[in-house]
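All protein chains of the complex are present and in place, except for one that has been dropped.
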Amino acid sequence: MNTWGQNVRLSIFGESHGPGLGVVIDGLPAGFRPDWTMVKGEMARRAPGGELATERQEGDEIELISGVLEGTLTGAPLCGLIRNKDMRSQDYSDMPFRPSHADYAAFHKFHGFNDPRGGGHFSGRITAGLTFAGALAKQLLAQKGIEIGAQITAIGRTLAPPVTPDQLGERLAELRSMRLPCLNEQKANAMAEEILAAKRAGDSVGGRVEAFALGLPVGLGEPFFDSVESVLSHLFYAIPAVKGVVFGDGLEMGLMRGSDANDAMSGGERVKILSNHNGGVTGGLTNGAPLRVTLFMKPTPTIGREQQTVNAKGESVVMRGRGRHDPCVVPRAVPVIEAAMALGLLDLMGRYEG
Amino acid sequence: MNTWGQNVRLSIFGESHGPGLGVVIDGLPAGFRPDWTMVKGEMARRAPGGELATERQEGDEIELISGVLEGTLTGAPLCGLIRNKDMRSQDYSDMPFRPSHADYAAFHKFHGFNDPRGGGHFSGRITAGLTFAGALAKQLLAQKGIEIGAQITAIGRTLAPPVTPDQLGERLAELRSMRLPCLNEQKANAMAEEILAAKRAGDSVGGRVEAFALGLPVGLGEPFFDSVESVLSHLFYAIPAVKGVVFGDGLEMGLMRGSDANDAMSGGERVKILSNHNGGVTGGLTNGAPLRVTLFMKPTPTIGREQQTVNAKGESVVMRGRGRHDPCVVPRAVPVIEAAMALGLLDLMGRYEG
Amino acid sequence: MNTWGQNVRLSIFGESHGPGLGVVIDGLPAGFRPDWTMVKGEMARRAPGGELATERQEGDEIELISGVLEGTLTGAPLCGLIRNKDMRSQDYSDMPFRPSHADYAAFHKFHGFNDPRGGGHFSGRITAGLTFAGALAKQLLAQKGIEIGAQITAIGRTLAPPVTPDQLGERLAELRSMRLPCLNEQKANAMAEEILAAKRAGDSVGGRVEAFALGLPVGLGEPFFDSVESVLSHLFYAIPAVKGVVFGDGLEMGLMRGSDANDAMSGGERVKILSNHNGGVTGGLTNGAPLRVTLFMKPTPTIGREQQTVNAKGESVVMRGRGRHDPCVVPRAVPVIEAAMALGLLDLMGRYEG
Partner (left out) sequence: MNTWGQNVRLSIFGESHGPGLGVVIDGLPAGFRPDWTMVKGEMARRAPGGELATERQEGDEIELISGVLEGTLTGAPLCGLIRNKDMRSQDYSDMPFRPSHADYAAFHKFHGFNDPRGGGHFSGRITAGLTFAGALAKQLLAQKGIEIGAQITAIGRTLAPPVTPDQLGERLAELRSMRLPCLNEQKANAMAEEILAAKRAGDSVGGRVEAFALGLPVGLGEPFFDSVESVLSHLFYAIPAVKGVVFGDGLEMGLMRGSDANDAMSGGERVKILSNHNGGVTGGLTNGAPLRVTLFMKPTPTIGREQQTVNAKGESVVMRGRGRHDPCVVPRAVPVIEAAMALGLLDLMGRYEG
């Protein structure tokens, strides 16, 4: 089902090449007066444009259909609608299924009736609604002293050194203003070059994003099924191209002994977690250390090179990607990842009694 | 909330050292006559015992409270109850919070009223109910030709070579009978040795599990929020000690170009996915290739060595783990991981129209 | 929350005097090609116009934003949007709370930030989205041989005689074409006169609607919480002005002895329920007899007469209703009631294994 959330509930709809797309958000507080300029800024971070992304030109302008009166939320469900504009007509009836894309599976799931134009409902474009909702969630979290941020730690084989949460906290505004958010300028340039090289080759690259949340209370999350990790990974895996979600030093903790991997604590005026291998979550609940999670993203499946695949008749065909596509979705995915994190945490905050 | 599922709904309850624990399962088909010996076998795989696990002695015997009449499911909710038996009394009132365990976060979440005995509701023991439910789910999936399996691919620094799904399919029964399910005998022995070494040192180790599902239809899963990856990772992250969930070659795909990472297809009588970097899921839906996911597990937080931590008063203290604990939870987690996968897929099958 | 449904999920949004309103419907089958003329007809039944209803002029034209390609459903969420057009500007800032309307309670719930224009999100106008979704649900049910119908059995003190389900089944098309759907022509005329009399007096009247479903399978519904009665009454009570929901002869059964109230059965080629005091539901499940439910609706709260009430400052004031309003909402509620019934039954059919 295309709804999500318990205290903040989202309904996502729309297609890449249909009339439009959007989101209905329920559960936001009446009287909340969002900074709409910030919301537009978040939408712009995700929007296409620039040499690192697809050339499709769309401002992703949100029309507020409901739930807002003179800029203030009324408490009724908020519907944000984005019209599609820069669509190019083409014939999809004999379009082969793009390898590694939703095309083939969606065709089967929906018995051939899915909207195939530009991936239809499976297009990354649908994340615009999530980004919009996430921008509101971020503002509500910020009111409680919770900040969300993310940086790219890898594009293809170019790896950036990790940052500490402190660094991230200080340079959050800077990160949000970057087209390729990475605090190491040299690496950021190398990453951009890696994207352009893939683009020149008619190919694509993937990468990694490290996302943070600072200022969370201790004990957020629910035991068992609705652990912080369960709720966040559920949302992260709704984002196209995400193939791995790892909390803290999850990849390396299995190689350590417990005596090394455990995060010791010290007391006094304020309890401190002395290391943060767990990425701020123990027993499925936040423990007061910064929440830290790494997402692994695959290369954009749509490429401009010849690929072996099948068509709707089940015949082997060779296809070459047509249309405009992103050589790398990672930069545009950063605000989407932040949005998903913000929405997941806001929903859990609704169940938190502090 | 401690419920999960849309078509198959679970409610989990219980504590490690209280009267008992269990699960209510709703949505299983009336007239289904489970192989109860297989169910007991799955419970035994997860149960403690043996030199690789905790010495707590419990058979995890399930009492069927409801939903079953003369061994056959009635269609009403099935409640399975497990009594706790081998509990040792001790005083928990001044127990320090175990580093990296739920203790500290749970104490805050529940304002000090959480049951601290053996981790209470956060104990890995609660997964017995999930294992029970999963055993039933596995049987229902098997009726549709879907098989679930898993092998350990790492314990600490001992890594086992990957298996192909074909190998796994052929040796599934064998895997299920192993105390340390790994198809490479030499590596399995080395893994056991790594666990025993940690045990001797009063320490613990983590590892990795690779889980598979074979025989899935094409197009299972829902777009966006309820992708196969979202639903499964949600469940996997309910299992204590899981810190990473990666589908297919998710870790490596970001290092590849799209032209290498994409899974080409060939047609003919039957569509074939020629590689499986995506782990059987594209666009959030199954694509007919085997579903393949790797889980990264951290070392058991409870160890027999001195650790720096805090107590309920917020004072720094040094603690040494008391009581019986697992030097490595990975072997016992294998049937739980399989159970979670089976339940997630069974739930999604309920929304699949084939 | 403004979402409903398990197998068919609705999200409702919008306000009476904002940009528009609509509904997102998820879970409808891909490949379903609705009769869009019928859908428009259902919208027209609910739309304002005619001397029995408000003079607000709105066609309630639905724009299909998503989920439909060339008239056929794709399986992705369907968003239908209705723009508001004939809104008259007025100042609501010192508007007193209309007695018996949502105004006062909504003002408190949303701390004064609710959209007060025309009732905002609490307007009966929001049921347009439900009617749209219900029109699709009716068509899907009709494919399975299930027909929904309703007639008005009372307007004010004018009562119409009951009809048998057989009569209703035969004259269903006729009922759907009536502006005041009542099979007894003489009573229908008297009802219309009662509405006009109230209108002339600047007042309003309520009434009763009897709704039916024919052709349901035996055993639809879920035990306990999701009984047919639970699911349907939940939806019916979402419709403004509904104050009573009674199944079968629910009002009178308490006055009978069990030996009279029980519905005897006879066997043979086909089991027959010999009477239908239970209205087709026993034990919360359908029993094969026609489903029959009566809804009691209060008079429209907004009237043109002086009433004692309070304003936002909590001061006593006397108000006289301004603006256009319905002297009786019952005729326009009939297609909404049918829609709610259709949606509830369609959702339950998704859990029915036949």
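Labels for the chains are A, B and C, by order of writing; each one numbers its residues from 1.
To be clear about the criterion, a residue touches a chain if its C-beta (ideal position, glycine included) is under 8 Å from a C-beta of that chain, and two chains touch if they have at least 3 such contacts.
Quantities reported herein were computed from a predicted structural model and do not represent experimental measurements.
K.L.:
Please identify which of the visible chains the hidden chain touches across the whole complex.
P.N.:
Contacts of the unshown chain, counting the full complex: A, B, C.
K.L.:
Of C:65, C:180, C:198 or C:339, which residue touches the hidden chain?
P.N.:
Among C:65, C:180, C:198 or C:339, only C:198 touches the chain that is not shown.
K.L.:
Can you list where subunit B touches the absent chain?
P.N.:
1-3, 9, 11-15, 18-22, 24, 26-27, 30-31, 63-67, 69, 72-79, 81, 109-115, 120-121
K.L.:
What residue numbers in subunit C mark contact with the hidden partner chain?
P.N.:
Counting over the whole complex, subunit C touches the hidden chain at residues 1-4, 6, 10, 12, 97, 99-111, 119, 121-122, 126, 154, 156-157, 198, 201, 203-208, 217-227, 229-231, 233-238, 240, 242-251, 253-259, 261-268, 271, 274, 277-279, 282-288, 296-303, 305, 307-311, 313-317, 351-353.
K.L.:
Residues on subunit A that touch the omitted chain in the whole complex?
P.N.:
Its contact residues with the unshown chain are 6-7, 29, 76, 223, 351, 353.
The criterion applied here is as follows: only the chains that are shown with their structure count from here on.
K.L.:
Need the CA-centroid distance for the pair subunit A / subunit B, whole Å please.
P.N.:
Taking the average C-alpha coordinate of subunit A and of subunit B, the gap between them is 26 Å.
K.L.:
Quick check: how many Å separate the C-alpha centres of subunit B and subunit C?
P.N.:
Computed from C-alpha means, the inter-chain centre distance equals 46 Å.
K.L.:
Residues of subunit A that touch two or more other chains: which are they?
P.N.:
1-3, 12, 109-111, 121, in rising order.
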